[in-house]
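In this view, the complex is presented without one of its protein chains, the others remaining in place.
Take a look at chain A:
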Amino acid sequence: MPQLNPSPWFAILVFSWLVFLTLVIPKILQHIFLNDPLLRNLDNPLMEPWDWPWF
(Lines give C-alpha, C1' and ligand atoms only; values in the text may rest on other atoms or scores of the structure.)
Protein backbone atom coordinates (compact mmCIF):
# COMPACT_ATOMS: atom_id res chain seq x y z
CA MET A 1 0.00 0.00 0.00
CA PRO A 2 1.73 3.18 -1.08
CA GLN A 3 0.43 5.20 1.84
CA LEU A 4 2.71 3.17 4.09
CA ASN A 5 5.73 4.13 2.06
CA PRO A 6 8.00 5.89 4.55
CA SER A 7 9.82 8.22 2.18
CA PRO A 8 7.41 11.14 1.80
CA TRP A 9 5.80 10.52 5.19
CA PHE A 10 7.45 13.23 7.21
CA ALA A 11 7.58 15.70 4.34
CA ILE A 12 3.83 15.37 3.76
CA LEU A 13 3.14 15.74 7.46
CA VAL A 14 5.26 18.86 7.87
CA PHE A 15 4.11 20.45 4.64
CA SER A 16 0.43 19.87 5.35
CA TRP A 17 0.75 21.42 8.83
CA LEU A 18 2.67 24.33 7.33
CA VAL A 19 -0.03 24.97 4.74
CA PHE A 20 -2.71 24.57 7.39
CA LEU A 21 -1.13 27.04 9.78
CA THR A 22 0.05 29.64 7.31
CA LEU A 23 -2.65 29.61 4.63
CA VAL A 24 -5.88 28.13 5.93
CA ILE A 25 -6.15 29.57 9.44
CA PRO A 26 -5.51 33.20 8.38
CA LYS A 27 -8.07 32.84 5.61
CA ILE A 28 -10.71 31.65 8.03
CA LEU A 29 -9.84 34.33 10.57
CA GLN A 30 -10.27 37.05 7.93
CA HIS A 31 -14.00 36.36 7.91
CA ILE A 32 -15.07 38.89 10.49
CA PHE A 33 -18.69 39.43 11.25
CA LEU A 34 -19.47 43.08 11.63
CA ASN A 35 -23.02 42.98 12.92
CA ASP A 36 -23.76 42.42 16.55
CA PRO A 37 -26.14 39.53 17.14
CA LEU A 38 -29.62 40.89 17.12
CA LEU A 39 -31.62 40.49 20.29
CA ARG A 40 -35.18 40.31 19.16
CA ASN A 41 -37.90 41.31 21.56
CA LEU A 42 -41.59 41.83 21.03
CA ASP A 43 -41.14 45.43 19.92
CA ASN A 44 -38.66 44.51 17.25
CA PRO A 45 -40.41 43.31 14.10
CA LEU A 46 -39.02 40.69 11.73
CA MET A 47 -36.66 41.84 9.02
CA GLU A 48 -37.55 42.47 5.43
CA PRO A 49 -36.37 39.62 3.19
CA TRP A 50 -33.46 40.63 0.97
CA ASP A 51 -31.66 39.37 -2.11
CA TRP A 52 -28.57 40.42 -3.99
CA PRO A 53 -29.06 43.27 -6.46
CA TRP A 54 -29.74 41.84 -9.89
CA PHE A 55 -28.42 44.72 -11.97
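Keep this in mind: a contact is a pair of C-beta atoms (placed from the backbone, for glycine too) under 8 Å apart; a residue touches a chain by one contact, two chains touch by 3 or more; residues count from 1.
We take it that contacts and distances are computed from a predicted model.
Of the candidates "ATP synthase subunit a", "Ribonuclease P protein subunit p30", "Phospholipid-transporting ATPase" or "Electron transfer flavoprotein subunit beta", the chain left out of this view carries the UniProt protein name "ATP synthase subunit a". Not every partner is drawn; the one left out touches chain A at residues 1-5, 8-13, 15-17, 19-20, 23-25, 27-34, 52.
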